[in-house]
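Only one protein chain is missing; all other protein chains are in place.
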Amino acid sequence: MNTGNDQISWIVSWCRAIGLTPSNTPPWLYALLALLCTFCFVVVPSGAFISYLDRKLSADLQARVGPNRAGPGGLFQPFADILKLLQKDTQKQWGWRENFWLSVHTMALYSTLAVLPLGSVALLVDTEMSAFLPFWSALVLGLGTMLLGLSQESVPGWFGGIRVAAQTLAGSFPALVALLCVGIRAGGFRWSVLANSQGFSPWSWAVFANPFLLVAFFIFVMSGLVLLAIAPLDGGLSMSDIHGGGIFPSFRTEAELISFWEILRIFPLVGNHCGSFSGCLAAPQRLYSWTSET
Amino acid sequence: MDFKSQHEESSGSNHGFLLEGVEPLLTSCTCRGQYLGGVEGILMRFSVFSQLALYIRDVSLGVWSIFESCFTAFPYLFRWGDLRKEVTEGYPDPVSSKTADDLPPRSRGLLFNDIDRCTGCRECERSCPAQCIHIEEEPGADASKIWVSVFDIDFAQCIFCGLCVDVCQPASLIHTRQYEGAAYSLSDLVASFGRGQVTAEQRAKWAALRQLSESDEVTL
Partner (left out) sequence: MKRNSNDFFKTDLTTWEIGPYHGSLPAPMRLKLSLDGEIIASCQIETGFLHRGLEKACELHSWKSVIAYADHLDPEAAVFGELVLCLGVEEIGEIVVPARAQCIRVILAELTRISSHLAYIVRIARAVGSETIIHYVLRDRERILDLFELLTGARFSLNFLRFGGVCADVTDGFIERVLEVCEMIRIRMKEYNDLFTFNHGFLKRSAFVGTLPTSLIRACGMTGPNARASGVNFDVRKETPYMGYDELEFQIPLGQGEGGNIGDVHDRFLLRLREISQSMEILKQVADRVPAGDFISSKVEKDYVVPPGEAYARIESSRGLLGCHVVSDGKEKPSRVQFRPPSLAHLMAVPELVEGIRIEDLPVVLASLDLGVAEADR
């Protein structure tokens, strides 16, 4: 927590200058607010945009018209989808198994977002475990979905559960090895150490340091895609498998959270990549110090 | 019976458990066979190095084929040349690309019966495979006229085969090129072309007229 203090100074000075917050607000509150703002104004609109882009691009590639019913060129399609989702009736009772799955997913998602470094704005968790925490979240996700799948009373559910377990392990181990490479080069696994070992210019980034780390970067990317089941490594038509064999979109508001997860899982992944393999973590701080020098 | 053993002999690698681990190797060896040279293939087939090389080759072939497919599909994304227009269109668009007049002249759309030319011969009712035409008729003002009171075609059952149009002698029953026949209830799908039922006194009047003309003919 202490190391976070220096590095959030530019946000603190900004807010005090405008008079946005009283001067004795603790640094973790700044971090929380930054996190919420990023979530509301960056992540959620990206989700809507990506879902529209998915439909439009696949329609263009398949020589057919994309969404064209909601808004000009179908731009309001994500909102139409949300409205439609809210009107659906539940087909299955939401039982304790589904609650367990949802709580596991929520914990994993939000705790990952909390421990990701948002550049040098906030390093909430700067311990030796920092770089591994998103990992842990993904593994817990996998465990939860596997248990949900195995507890279903249908054969597709069992297949789904075992498939998720296999997929999680298949994605975890190569990614872990790649991450170890980065940490060994940087001399530690704290976010601050990883950030300080890489500079502003691309040549000092970890990814270009040596050929092994270049390979490690690509392995990290592909393992991340496998671990979180992101296209094109998501197994095509096996979406119900990935949800543990359950057909979740039949639930109403709960389905929103699950659909959001489809979009949001990109962000922990990308955040982890940028933080570990490139100098993005240090960029705001270096920019600030560079501008304050000149 | 030797069915099983014949099956195993001639089916190649579809044996089940025994060849499971080796199948991926065989696949990557024989298909795209030109990538794996002869000597390398025979001598080093099951060594660790060749397994690793084949795995990496498999992955690279997979990634390359994704790019190949993208190269084929990207012209559609950017709409070059004759792929300028999408193949599908929204329905109903304000300006749909196909109206009834754009269809070929022989198109078998919804049926229409010109009741003024219909002679009430009931050939269409007889030849319909789905038995969807219902006709009720009675003699009209004179012997040559038939009053077709009910001529219902149930489009819920019609298979649009065109046999009724084929047999219609006065050519009163035709296929229009109209294809938009969706309705919200089954009763809306029945098209009535008949002239309607007559009252009992009208029937009596016609019977009298017929008697009169018949007796005229007899005297003439």
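Order of writing sets the labels: A and B. Residues in every chain begin at 1.
By our rule, a residue touches a chain if its C-beta (ideal position, glycine included) is under 8 Å from a C-beta of that chain, and two chains touch if they have at least 3 such contacts.
This is a predicted model, so every value here is computed, not measured.
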Touching partners, among the displayed chains, of the absent chain: A, B
Touch with the omitted chain, as defined above, among A:A63, A:M107, A:V193 or A:V221: A:A63
Contact partner of the left-out chain, one of B:S47, B:T72 or B:Q211: B:T72
Interface with the undisplayed chain - residues on chain B: 3, 6-7, 10-17, 23, 26-27, 30-31, 58, 61-62, 64-66, 68-69, 71-73, 87, 103-108, 126-129, 159-163, 166-167, 175
Contact footprint on chain A, counting only the chain that is left out: 58, 61-64, 150, 153, 155, 159, 236-237
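Everything below uses one rule, namely that only the chains that are shown with their structure count from here on.
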Interchain centroid distance [CA atoms averaged], chain A/chain B, Å: 47
Chain A to chain B touching residues, read off their complex: 57, 59-65, 68-69, 232
Residues of chain B that touch chain A when the two form their complex: 66, 73-74, 76-77, 79, 83, 86-90
